[in-house]
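With one protein chain removed, the remaining protein chains of the complex are shown where they sit.
So, chain A:
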Amino acid sequence: MSAVTTETATETAAVPAAEPVLEASGVVMRFGGLTAVGGVDLTVRQGEIVGLIGPNGAGKTTFFNCLTGLYVPTEGTVKYKGTVLPPKPHLVTQAGIARTFQNIRLFANMTALENVLVGRHTRTKEGLFSAILRGPGYRRAEAESRERARELLEFCGLGAKADHLARNLPYGEQRKLEIARALASDPGLLLLDEPTAGMNPQETRAAEELVFAIRDLGIAVLVIEHDMKFIFNLCDRTAVLVQGRKIVEGDRETVQNDERVVTAYLGAPLEGTTAAQEDGQ
């Protein structure tokens, strides 16, 4: 489908690329004295799969929360397709950003199908009265929603599990269900927070295929992962977050050959350049 563009951070501005979907600039998130995210810029373009990596506690999830309105960033702006996002989670989803959670947050006591139907919420309008009156319009919309939800379950490989309670699904399938639920809001950008955590190698392979398939639907993907193989197989571009700062961004070689990344992952202190220390003063 879309040509896989490999571009380094420095080239980004030079190459005439696809429309940006997400533009985060100078996002800062402080919790009291702790700066969890210290001024991160990130752009995701149409048709891209972008990776976000970094050691534990680097601020990746916090950054996601800032993008999706769960946290209101202390500083900085987030734009989706050129418009600044309102700091309310449901409005962000409405605008077109959907997400999954690192610690699975399904509606445990709803069936898989119902979970996906909840994901359709922003794309349907039927209110209280049409639900009570059950006119033909309502029936049609409800049938369409169910149809679409079943398609999405099928797409994520959960076709047979529609009527199972989410809590009774195996771990890997719960992660897939989170993706199906997120896709139900017809997003332009999908944020995946560690989608393969706890998966075995086969499941991880399947998840890779799924992410490619999602990209092929024209949905840009921003994915957090600790599994480097997964990230480098998948991503056109990867940003590395260490202690709230983006230290490198670029393709596989750029990231892998950067010695700051290596030191960060080996746990050696980044002498002098530590983001949290600078901000903490």
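Methods note: a contact is a pair of C-beta atoms (placed from the backbone, for glycine too) under 8 Å apart; a residue touches a chain by one contact, two chains touch by 3 or more; residues count from 1.
Simple rule for what comes next: contacts and distances are computed from a predicted model.
Per UniProt, the protein behind the absent chain is "Branched-chain amino acid ABC transporter permease"; the candidates were "Branched-chain amino acid ABC transporter permease", "Ferredoxin", "Alpha-ketoacid dehydrogenase subunit beta" or "Nitroreductase".
Remark: the omitted chain is touched by one listed residue; of A:78, A:117 or A:210 this is A:117. Shown as candidates are A:108, A:213 or A:262; the residue that touches the absent chain is A:108. Considering the whole complex, the residue from A:165, A:206 or A:228 that touches the absent chain is A:165.
If you put the missing chain back, the residues of chain A touching it would be 68, 70, 88-90, 93-94, 98-99, 101, 105-111, 114, 117-122, 124, 126-128, 131-132, 134, 138, 142, 145, 163-165, 167-168, 181-182, 184-185.
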